[in-house]
Structure formats: structure tokens, C-alpha cells
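Down below is the structure, laid out as C-alpha cells.
Missing here: one protein chain of the complex. Every other protein chain is in place.
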Amino acid sequence: MQRIGVFICWCGSNIAATVDVKKVAETIKSEPGVVYSENYQYMCSENGQQLIKQAIKEHNLTGIVVGSCSPRMHEATFRKTAEAAGLNPYMVEIANIREHCSWIHKDMDEATEKAIVLVRTAIAKVKLNAPLQAGESPVVKRALVIGGGIAGIQAALDIADAGFEVDIVEKNATIGGRMAQLDKTFPTLDCSACILTPKMVDCAQHEKIDILSYSEVEEVKGFVGNFNVKIRRKARYVDETKCTGCKICMEKCPSKKGLNTFNMGLNNRPAIHIPFAQAIPNVAVIDPEQCIKLKTGKCGICQKFCGAGAIDYEQKDTFVEREYGAIVVATGFKPIALDNFNEYGYAENKDVITSLELERLMNAAGPTDGVLLRPSDGKHPKVITFIQCVGSRDTSGCGKPYCSKICCMYTAKHAMLIREKYPDTEVHVFYIDVRTPGKNYDEFYRRAVEQYGVDYIKGMVGKVYNENGKLMVQGSNLIDNEQITIESDLVVLATAIEPEPSIRKVATLLTASIDTNNFLTESHAKLRPVESPTAGVYLAGVCQGPKDIPETVSQASACAAKVIGLLAKDKLKTNPCVAVPDEMMCNGCSQCANVCAYGAITYVDKEFRLGGGKTEIRRVASVNPAVCQGCGACTVTCPSGTMDLKGFSSKQIMSEVEAICKK
Amino acid sequence: MKDVELKMLERAKQLLESGEVARVIGWKKGEFYFDPAPASFETVEELGDFVYNGFCGANLSKYLIQASKKEGKTAIFLKPCDSYSFNQLVKEHRIVRENIHVIAIECQGKLDIEKIKAQGISAVTEVEEEGESVTVSSLYGETKLNKAEILLGKCASCKGKTHQVKDEEIILHEMPAPINNRFDEVAKLEAMTEDERFAFWREQLQKCIRCNACRNVCPACSCVKCVFDNPASGIEAKANDDKFEEQLFHIIRAFHVAGRCTDCGECSRVCPQNIPLHLLNRKFIKDIDGLYGEFQAGETDNGKTPLTSYTESDVEPNNALGGEAK
Amino acid sequence: MTKEERIENIKRISGTDVRKCMKCGKCSGRCPAFKDMDIKPHQFVTMLGKGEIDKLLESKAIWNCLSCMACVERCPRGVAPAAVVEAIRDTVVRMQGKNGIKAEEIPPIVDELIPQQLLVSAYRKYNK
Partner (left out) sequence: MQEVTTKKKEFTPNIVAFCCNWCSYAGADLAGSSRLSYPANVKIIRVPCSCRVNPTFVLKAFQQGADGVILCGCHPGDCHYVTGNYYTRRRMALLFNFLNYMGIEKERTRVEWVSAAEGQRFSAVMNDFVKTITELGENKRLTDLRVKEGE
């Protein structure tokens, strides 16, 4: 006979304000099997846990139910509590009377009644719980970082410095990501390349880091500690081991009209190219869409001139398969397309540009060698108007509902740099709000206004149109309650950012959950912000939400710390809630193996006694508990009910159903 | 038909005498002409009772679950529709294929004694089939009947003359073409209102006496231990306590065989209460065909079933009503 | 009708949730009739939110609004300032006991492509 103890938590007023916790504890006392029922202000506190431990010992409890917050919050806590008191940790069930009850109901009677049912349901389940032992699985001591921007670079360096091997998979021909495209960085105005390229070089030279550039993740199998990843190494038509990065091919290539994506398409590049001077690896790549040889079979000039003999037009995509213990996702972002924002005239006017394009126009390695010249006629713009929140904070469906977070700061940076370099330029900024939380951030913005005389206009632009070669920016000035039109030479749009579109595929491969804006979901918004709900998968940078460089780097290092913590272990405790077959009933029909996503089920021929001295050999299912992830797909496929799931057995769920339904 | 029977008997004798097989599974004479029963023959002497006539509707494949595990080879006579069940059982590793010798036999459609009796004929002594018509001899004389009217329910929706598996065949005459009408009755029910359907099934299922004949005869319902006999399943029930459990039993049974049921029709054939149980299984088959593409269980002896496979663009359950998608 | 009821009524007719406004001023930034309006498009939304409808009911701007819907089109938050202007205008007309246009005066076939608001508000203005 089970001896159940019930512990009802007030969670301060979070539960107690809408659920009569004393009444719940009192009512539950008369439940069959319950020998102890108590309520307390904070069960998760030291004192609360002490109360549980004492009750377990004094009343010889065989199972406990804690009526508290979601099991996703404190199930682990209370399992440890039980274990400390000598009770098997799996003899604990949580009744979620906070998230699923007190927080969503207002009527006290109604909420109390529901709480009682929820606790009864948990009691019904715990009575059928059985002590479980966690198994073990080995940890592969190597990490995969998907994405070679600053987030991926930082995470890889930190993990590698701790002595673990790391592979960076980058879909582009070089690592560096968006940060490599930036000119200066706020709030200290360091040159972006000056602080990024040393880190890129560190990656290349680190003996523990392997950079797989121009590569994409194709397939992910396995689970935390034991991921098996198939990586596609796209054909770059240049032998990475031979290319010396001399760039003679770039000079000789006759097909020079490809859009230079690194410069946001503001100038052209040859079909064979190295994306930028500091690229890592410093190896050329051929754009097959642009290369005359690859398209027509004629040309081959680069091959002729390549002293290293690195050009290989026959190269094909290849695949490598590697094992990893942990995966960091750092896939980054892109500015949104502006198709839905005709009012700003981006498509019609060359001199309406995005902020990322401005970065390239201001960069010494950019298309204008760092001299600010406007794209249409190459002249110095005298009046520049910035428009903030282009596509951000937009719930109309045209843009993104969230704040892109970085635009206020980079716009202040741009305005300041322009006023610094070209004091004769007039700079206006249309803003809705200026958001500058962060160390030295507001000071930075105020400097733009106070020291550099940037004209900030509270209001939004309704229309940008071209009149006699001038860009007319019509907007409101809400402070003066006026409508104004500014004749400008250049208009810069602080375009919203969104996750890099390839994230969807990555998320699906990793079964990492994704939100409505395509940002990856973290395990807990506050307490587990760098972990994906999928064990062993960690999130760094904008793939998880908009953030600037300092934040991205912090998050990447946090990821690395989590990864190091994981890889430092030789073995992981595995979830004991796995499928278990009852051989006596198994038909050996193979249906369960057909639905198992992990290949955890195999079949063995086993001899069974039939009575009367006779035996029979039958094919029966066998589950590898280290591989089984405990989803339960097999349990439903099995017609005979041979397969059951520990911790979520059919009988347990049935009795929960009964407890809920009985009025 | 007599010539087929003779040929079968002759072949059975050969196989047993030569020791090629240890036993032959076929039909033996019953008390009357119209009630032959499945039987296993291990000696030539036993074959004295061997029979194959218009009343040999029983599907023999299920007997192989036990027989194929015994010492020596087993020969079995399979009608075209029985061969689907055979394949399904091989697919599920219930039959050791190497231990079986399949003799594909001719079938001209099997007869329903109840339907003959309903025509006012009793004490049937012999039946002579002649194409579309049947001459029934009884103690009281001879009557000519239209064969289509006295076919077994399952034969009225015949799956056709193709055996899905065979090691040899005894086919002496042309066999009938398939009759593609098996979803007609299901569609009729679907066209009713919910209330009408509920009333229909209430009336049918309340006749159920839980004799388990449907379960025992069904080649798909061949679990080592049935969930209804297993206390750990949470749905153990040996008898119908109330109205709900009649439904529960039949719903779960139908779900368990969904994607595996070959529509052999044995459940309805053996039901002593004449409940049209095949209409339950055919609903699943119709929905599977409609929602996930045509699928006939037992057509092959390998591969996945519709319920153990999926596509990324499958219809959403909330929109799947009527099985009309795709 | 009390003032509170009137405010609620105007909100209901306009179908606009004024609390969604984030005070960016894009509506006023785009308004072609801005100069002639004594109360600006964005103010219609904020003033309705504050319950200052007496000023709105007396405003001249309701007769200057072209009902071009540019403000509705451009609003990033799905707020419809023009619909608020429209609702105020409706209310004024009704308070005067008038209907801008009589039902029987509407031509039998109205071009489907003309937005209803445009048509109705045009009639109102030219009827004044």
C-alpha cells in the first residue's frame, strides 16, 4: 500500500491569492492512500524542502505530490529533495496549480475546486509510479557551431580554449558574418575589422578548431552527448589546401559583373573571388552562376594563371559525417526586404539606402574606399536624413512586430561619424522613440545630439519622393505639431532585422522550437536563456532574438560555458522514462520499430515456456534504453499493449483520465 | 468444383506421402454438407475427410501462426482473398515463410447457408454450381437459385482472382472478376446524419454478446495476448458490462487492425449475431485510401502500413472528415 | 447620450483601438490635408484616447479630411485615424439631426471600385 504525502505550495500570493491552499490540503487529507497533507508558503525554499524531507522520513512516505508551479520549473528540485530524504526521485509528481490554475482563473471557488482535481490527478498517477534508475550514455567530446559570425567565433574560441574540439560550419565562403561588413562599432567606435579579424585568425590557427566554410548541415541524428551530423561541403571549385590567396585569378577573370554581396551589391566582383581582404579561409571561390567556364565550358583563364594549381572545375559537393556532444546555433540575421514599404521609395531611388549599405559606403574597404559618396552620382551628400523603425514595431503585417534593438544605436553612430568626418553635412533623424539602455549607450546618443548637433525629430516619415533630383522626405514633427518636408541628398533606412532564413531548416533538423518570428525559442526566457528546449542544443546571437555585438558575445560565451560543462562530463545520466516491452505479450510484428525515430528497437528470438514442459521460440522486441528518448510512439502502434512507457505508463495515464473525469 | 477438389486431394496425398510436408491445412467434412471446417491433415488416412466445396469460405491463413513453428513443412490451400492475410502475417513476422508451401486454389465465390435457408430451403445435401446459377439439392428436392443472391457477404465484394502469393496453383477454370463495391455501404452510412448513424450502430452493436468469434477468426487479431485480456492495458474487459463497452470493444478492435486488415470479411461471416462488423474495418480502409492514397494490406509481405508511415503534408485531423482529401 | 457613452460610441463606430497607437506620427507625416487641419490626424487618436471629444466635435479638420486613407494605409500598428475622423464626423452630423445623404438619393448602381468611405464622406461634404 502506497503512503502518499501531499505538499501544497502558496508560492507567496501567486497561488494562495486565487486558490484556497488550506482548503486544498485539508480536502486532500481524506483521499485514499494520502497519509500526510500540508501547505506552506514556498515549498521550493530551503524550509519548504526541509518540510518535505522531514515528512518523508517521519511518515514513511512512498510517494509525494507537490501542488505548485509547473513541473518544467521545479520538478527537478523536488526530485532532488525526495532523493535526499531517501525516496526514489521518480516517486514525485507535480500538480501544476500555478500556471494551469491560479494564474489563469480569477474566481477563488472555481480555482480551488480545479486545484483539488489537479492534485487528485497527480495522486492517482503517483500511486502507480515505480522507482526508476537513470541510465548512462557516453559524451562525444567535440562541439559543432553552426554559423561563423561573431557569435559562432566567440563560442568556438571559448570552447576550444577549454580544450575541446570544435567544428565551425559556415554557409558562406568565409567566416566573419555580419560584423565583418560593419565599419565602426558602438559605443566606443572601434573599427569593426580591427577587433574581429584577430578573432577570425585565432579560429584559423587554433589547433582545436576546424573551420568548414562554404558548408551546410544536412542531417542531424542522435541526441545530447551523441549527435551524428552530416555536413555538405559545397563545391567551391578551388582546392582549399592549394589556394594561396594570391588573387591573381580575381584580376584575370573576364566575368567581373557579379554583384558584390559582401558590399551589399553596391559594386561588382569577379566570378572567382575572395569575399574580402581578411577572409578566413583566405581561399577563392567560384560563383557557378557567373563563371563562364562552368556555364559554357569555355574560358578556364583562372586555371591557367593559378600558380598553385588550385582551380578544379570538376569539384562536386561532398559530405562529411561527424559526431558531436553539443551543438551551438549561431545562424545570425539579415535585414528584412523592403518590398512592403513603397512609401520610402527604396526601390526607385538609388540614394535611399539601408543602414547596412551605409556601413559599406563608409568603410575604407568598401566600394567608395570609405569616402561617403552617394550611389546615384558619386557626389558628397550635403543633407542626410535617417529614418528609424523601418519595418520594426509594425503590427500591421507589413513588417516585424518586435523592436530590432540595434537601430537606435547604429543610427546615432552613423549620424555622429558623418558629422565628425564631414562637418558641413546636415543630418536629420526621424524617430518614434530613442531606445538606448546599456552601459554608456544613452551618453553615446546624447553626444550625437549635444556634441555633433544631429537634428533628432520626434515623428515618422510618411513619404519619400524625388523632385528635381532631390529626395523630399515628408514627415511629422510631433513636438511642434507640424508636418515638415526635408530636401535630402541621401536617405538612410534603419531597416528591421530578421533571423537568417536558413534557420528554419536548421531548427527542423535539430527539432529546436521556433517562434512566430522565426527566432529560436530558449528553454526559459529568464533562467535558461542560452539553451534550446532540445537538450544539447544552445543558442547564440540574433538567431535567438535581436541583440548587439556586446550582448551577442556575452551570449556566445555563456553558450560555451554550457557546452564546456556538458563536454567535461564523461557520461550523461539518461532519462529513465523509456519504453519497455513485456516480452510475454510481444507478437514480434515490427510495427514499433517502424515508428521509432531513433532505431532504439531491435528484435531477438527468445525461448518461452508454454507449460507441460513445452517451449516455444518467439521473436520479441527489445529496447535499447540508452537510445530510446521516451516519446511513446511505439506504445500506441503496438496492438497488444506490449510496449509501455516508464513514467508515463498506460495505467498511469488512464488513472489520470479517470481522476479528471470523475465528477 | 468437384474436379478442383479431386486435384487438391491428389496433391495433398502426394505431398504427405513423399514427406515433402508434415501436414496439409485444408477443410474437412462437417456434420452436414454445408459446414466443412478448417483442419490439419497429417496422414493420408486423415485425408479421407478432406473436402473443398462451395461452403469452404473460411480463411485458413491464421492457422499458420502455430503450424509454421512446428517441425516440418506445412502445405496450405489459399483462395485469392486468403493470400492477402497470409502476406500480412508474413510481414508481421508471425509466419515463418520458409516452412510453408502455398497452394493457390481456385475459388468461384463461396456460399452463405443462411441466405439459402432464407430462401426456404432446409436440409441441404449437395450443391452444384453452374456459372451464374446454383442447383441446391435437399432432402426435399432440387431448387435452382441465382448464385449472386446466396454469396457470402465478403464474396459479394470479391477482391478478384489474383493470388498475392503462391508456390504452386490448382486453378482449372476461369475465376470471377473483382466486384468493386465494397465502400458502397460505408458511403451510405456516411451520408446519414450523426443521429442516424449512432442509432444504426447502437442497434447493431447491442446485439453483441462478446463471444469473441470475430477476434478469434481475424488473422490480424492474433496477438499473443489481447489487450482486453490484459489488466495492465487499463481496458481489460471479458464481457460487455454496458452499452459503452460494446462500442469500446469494437472501436478498439477496428483501430488495432486499421492498416493491417485485409478486408477478408471473416468477422462478419462468423458473427452469430449477424453484426456487419466488416463495415467498421472498411471505414478505416476507405479513409486510408481517401486521405493517404490507396493501400491494400497484404498486397506485399514487406513495407510499412499507413499508420506507421506519414507524409509532411498529411491532412489535419480537424479537416479530415469524410476522408475526402487528396 | 452622456459624454462617456458618446466616447464609447465613437470608438465603436471607428472600430479602432486607440491604445494600439505608439505615437509615431506617421499618419500626420503622410497626410495631404495636414496644413488645413486644426487638429492633426495623430491628435484625433490621442485625444479620443484621452476623452477630449468636445474639441474634436468642434474641429474644422473633420471637414478637411479627404478620406484618402493614407494614414490608415501607413500606420504600422493597424490603427485607423481616418476612421476616427469619420466616426466624429458621423456623430456631428447625427447630433445635428441630419443625414448627409438620404438613402433614396444614392444612385442605383454605385461603382464597386469606389471605396465606400470615400463616397459617403464626399456626399457629406458637398451636401453641407
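A, B and C label the chains in the order they appear, each numbered from 1.
By our rule, a residue touches a chain if its C-beta (ideal position, glycine included) is under 8 Å from a C-beta of that chain, and two chains touch if they have at least 3 such contacts.
Computed from a predicted structure; not experimentally measured.
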{"item": "Among shown chains, those touching the left-out chain", "value": "A, B"}
{"item": "Hidden partner chain, touching residue among A:Asp20, A:Glu38, A:Glu113 or A:Asp287", "value": "A:Glu113"}
{"item": "Which residue of B:Ser83, B:Ser233 or B:Ser268 touches the chain not shown here", "value": "B:Ser233"}
{"item": "Residue in contact with the excluded chain [from B:Ala22, B:Ala37 or B:Val315]", "value": "B:Val315"}
{"item": "Interface with the undisplayed chain - residues on chain B", "value": "186, 189-190, 194-202, 227, 233-235, 241-245, 247-248, 251-252, 254-255, 258, 280, 283-284, 287-288, 291-292, 306-308, 310, 312, 314-318, 320-323"}
{"item": "Missing-chain contacts mapped onto chain A", "value": "70-72, 96, 98-101, 103-107, 110-111, 113-114, 117-118, 121, 507-508, 511, 513-516, 521, 533-534, 577, 595, 597, 629-633, 635-637, 645, 648, 650, 653-654, 656-658, 660-663"}
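Please note the rule applied: only the chains that are shown with their structure count from here on.
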{"item": "Central chain of the complex, centres being mean CA coordinates", "value": "A"}
{"item": "Farthest chain (mean CA position) relative to chain A", "value": "B"}
{"item": "Whole-Å separation of chain centres (CA-atom averages), chain A against chain B", "value": "54"}
{"item": "CA centroid of chain A to CA centroid of chain C, Å", "value": "45"}
{"item": "Centre distance in Å when chain B and chain C are each reduced to the mean of their C-alpha atoms", "value": "74"}
{"item": "Residue ranges of chain B touching chain A (in the complex, touch as defined)", "value": "69, 91-94, 222-227, 230, 232-235, 256-257, 304-305, 307-309"}
{"item": "Chain A-touching residues of chain C, taken from the complex the two chains share", "value": "20, 22-31, 34-35, 40, 42-43, 70, 74-78"}
{"item": "For the chain A and chain B complex, residues of the former touching the latter", "value": "582, 584-591, 594-595, 603, 616-619, 637, 639-641, 644, 650-651, 654-655"}
